[in-house]
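A protein chain is absent from this complex, but the other protein chains hold their places.
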Amino acid sequence: MKRGVLLLLPVGVAFAQQSALDPAGPYAHRIELLGAFFLGLLGLIFLVVIILALLSLTRRHRGIDQEPLEQNHRPSESTERRLTRTVGIAAAVTVLILLGLVVISVSAGKATSTPGNPDPANALVIEITGTQWWWQVRYPNEDASRIVVDANELHIPVGRPVLIRGTSNDVIHSFWVPNLQGKRDLIPSHVTTDWMQADHAGRFRGQCAEFCGLQHAHMALWVIAEPPDKFETWRAHQLQPASAPADPVRQRGQQVFLDGACALCHAIQGTAAAGQVGPDLTHFGRRSTIAAGTLPNNKGNLAGWIADPQNIKPGTRMATVPVKAEEMQPLLEYLEGLQ
Amino acid sequence: MNSAITTQAASADDVAERGQLDSVWKNNPGLVAWFSATTHQAIGKRYIVTAFVFLLLGGLEALLMRLQLASPENTFLGPSRYNQIFTMHGTTMMFLFAVPVMEGMGIYLVPLLLGTRNVAFPRLNAFGYWMYLAGGLFLYGAALTNTLPDAGWFAYPPLSGPEFSAGKGVDVWAQMITFTEISAMCVAVELVVTILRMRAPGMSLNRMPMFCWSMLVQSFMIIFAMPAVMITSTVLLLNDRTIGTHFVNPAEGGDPLMYQHLFWFFGHPEVYIIFLPALGMVSSILEAHSRRGVFGYPALVLSLVGNGFIAFGLWVHHMFATGLPQIGEAYFTAASMMIAITSGIQIFCWLAMLWTGRLQLTAALHFVFGFIFIFVMGGMTGVMLASIPLDLQAHDTYFVVAHFHYVLIGGALFPLFGGFHYWFPKFTGRLIGERLGKISFWILFIGFNATFFPMHAVGLQGMTRRIYTYGADMGWGTANLLSTIGAFVIAIGGLVFIVNVLRSLRQGTVADANPWDAGTLEWAADSPPASYNFTHLPVITGRYPLWTAKDSRGIVTGLRPDRREVLITSLMDAEPHHRSTLPGSSIWPLLTAAGLAIGLVGSVAAFSWYFVMTALGIIGFIGWFWPRPPLDVK
Partner (left out) sequence: MTTARDIDVSQLPAYDISNQSPLWWGQLMMCLIEGSMFCMLIAIYFYLRLSVDVWPPPGTVLPGITLPSLALIPLVASCAGSYWASEAAKKGDRRGMMLGLGLNLALAGVFLILRGLEWKSLNFTWASDAHGSIFWVLLFLHTYDILADLLMTAVLLVIVMTGRYGEKQRIGVHVDSVLWYFLVGIWIPLYAVLYWGPHILGAPR
């Protein structure tokens, strides 16, 4: 309800896909409730203070004539005593309210930083590494053949707590998916952790929340929450290497990719490309965006991105690799076919 | 009939004495004399005017930012330029405007409020100003050589480190801080000594005006907090960037998080350093415009002191997202909420004054009401941000931008403007236009809320800070457009204020010494004050010397009028202790500042320039302290 109040403000249509006011999981929901409570209580206190201040204007000429103000510049003793009592009570009430807010806050803090069901074996661990200006995603596993590597998109199963373990390769970034949880900084040489959980399926946008340089504004990510069975299907599919292209156009495209500079930075499982500098492209065709959420993933945008990355994301680390006109279409077909 | 403590002539002796005092205290005309001035009125005014210029520059930067953000995917500013501009905006407002303007008001008003003739160290005062000016010129000079910093006003490493911010931009930023911190520390040292040892006889500490208490607490805060930022910027960051130390380089044992701890150990007290003088101004304005003495003097003083202490224990609330241990973080939640108590008590005392006073609804009082509205709202969002779960959603979004503009503009800028309107007759000898003053207030108030209120919502709806643009499908366009329009309304309000000032300077009503019939000492001096402030220093018997009956006032006699002589009094009860001759005009503060500036600017290129700085500093010291007649004083 409080959220509705805020949405009435002239902020245009709320884009529910990156909003702390549209929680989709228990942590974000708890935080929103806490926020609504704080807003209500503190908003009320604010109104009381403002009304008191404004009411004083109406008292300007009332009842003070008998006070010795003009001579001593000080009201009577009884007035000062009454004021002292009032201010004292107000101060005491303030202390109590704030103490209460501290307790409520610390308790909510505990609730939003530990997994709902205390079953660590059930928790899914995802490692996120921030790098200028994209996100490395890795699903670790003791069995090396079951490690999933991706970029800029996470899939998580609905209803299961997910532990995000984060760090950075270069500068400080911050991992934030407001629909699901508060943010957590990604700091080089540190590992930070936070819990995340979605309660219903959906696509939730996140964005880097710590100034990290030129393209901090274009470092977004997507979290796709899906039912557990669909999640397992996705994960199984991610473990597959890229299948060899069947048609000649895509084969040509793969050749362009492997012969050119692309493979120096990018990896595609099942080919010779094993570059670790840029995002893994094994299942690139299934991603909804390019360049960390900057553009929708389609052939037109991809062509523009490959041809001139600096035009779309000035300062990006992606090299401008010259691609001949007749090579572009096969390359696009190849990449989009990496499903 | 005893002579009043005003400068109204009572006898031929008085006229002669005033003539002598003036010839000793006044600043002579001429360029060299202008650069040699060491009187507190001159230096205070310089601080205020210079800070105001930087306010305009910072405001221009804000308008440029708002133009870029007014619509999604705008191409008015590219990312590099935008990052430079928001860095300059924050740096200018925090280091080159907010602290210096409060210092300037303090330097001008404190000696008048205490009943003395200058600050304790006049040449140090001048030196501090020149260092401040040099720092500002250094930073903006970088624009001419295209070496603007672009890592934010806080410059977190590793982004601001040698690997990710090549070039001299961040070096310039880091060393500029040295200039402004040296300046602030000079002012802090002299204000502490002035307030503690140069009060008029009888002005015991519990009779001292609230503004002086706020400057005293603020000065101690500067003494303990500013070294942290000098270490952070110069010792840690600049050295890592220029000579290869490893303080914040994780590869060799350094830690970027350590930078944040040290920066915010300074950074949080910094905002209270800006805020506390404003609180003193609110008390001053309310005393005069509610016609009653301050309510709850001991509570107000203890709250100021409490603010000063607690402010040092809050800094981790800027780092809640970094994954520090929860137990430690919970302490900072409690402390961050508790400081609302000391601020709240002050608000309650002022409400008590509003309720029981006879209010004069001047322009200055409008700004006090604006302060209450805006600052209390900012305080409420502050309590929200103190709660870690809420902070983890709101941190580094426009919600925080809204919060700190509410507390800084509401808590510091509005009282400052109130103070400008209130003390205008004292500074200039004319009353400021009341009608235009109220109009400028309303435009500023409406513009401010239009700009910053929408940011609360848009921040919670996902808009992060320090982004040069955003997608059209994010739904943030309308709010941003509204904020941009509001920003231009603020600019109009600022223009109206400037027009008001200029008009009033030319054709405002000439003011006598005490147009408000206020009770504190500055209103005993002429408007504007004579170069020597008071013909005779007053003897104080209460908190409001001008509200005590004329025949119970006393004056100090026996100070030499042929020297810049002042009275040094004891700490607690201001009993006269000894006389002291203050130095007159001197060019050495400027020369010393110039020497240090050369060295500090050079140090950005090579470390050896620190030794040049030392050598030039020693030369300055020699000129400064070399004996000058008269050598033996009786």
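Order of writing sets the chain letters: A and B. Residues in each chain are counted from 1.
Keep in mind that, in the parts below, contacts are C-beta pairs under 8 Å (C-beta built on N, C-alpha and C of every residue); 3 or more make two chains touch, one makes a residue touch a chain.
No experiment lies behind these values; they were computed from the predicted model shown.
The shown chains contacted by the absent chain are B, with contact judged over the whole complex.
Here the missing chain is touched by one residue of B:F247, B:W350, B:Y470 or B:F497, and it is B:F247.
When you scan B:L559, B:I587 or B:V612 for touch with the missing chain, the hit is B:L559. The residue touching the chain not shown here, chosen from B:I43, B:I85, B:L237 or B:L262, is B:L262. Between the chain not shown and the residues B:L113, B:L148 or B:M230, the one that touches is B:M230.
From the options B:W34, B:W442 or B:F625, the residue with contact to the chain not on display is B:F625.
Listed for chain B, the residues touching the missing chain in the whole complex are 1-3, 120-121, 124, 185, 188-190, 192-193, 196-198, 201, 223-224, 226-228, 230-231, 235-236, 239, 243-247, 249, 252-255, 258, 261-262, 265, 539, 541, 552-559, 565, 567-568, 576-581, 614, 617-618, 621-622, 625-627, 630-634.
Here is the rule we use: only the chains that are shown with their structure count from here on.
Between chain A and chain B, the centres computed from C-alpha atoms are 36 Å apart. Residues 78-80, 83, 151-152, 156-159, 163-164, 250-251, 255-257, 291-293, 295-296, 299, 321-323, 326, 329-330, 333-334, 337-338, 340-341, 344-345, 347-349, 351-352, 354-359, 361, 369, 372-373, 376-377, 380, 383-384, 386-397, 453-454, 456-458, 460-462, 464-470, 473-479, 482, 519, 544, 547 of chain B touch chain A in their complex. Those residues of chain A lying in contact with chain B across their complex are 6-7, 9-15, 18-21, 28, 30-31, 34-35, 38-39, 42-43, 45-46, 49-50, 52-57, 59-60, 64, 67, 69-70, 72-75, 79-80, 83-84, 86-87, 90-91, 94-95, 98, 101-102, 104-106, 108-110, 112-113, 132, 170-172, 174, 176, 178, 181-185, 187-190, 192-194, 205, 207-217, 314-315.
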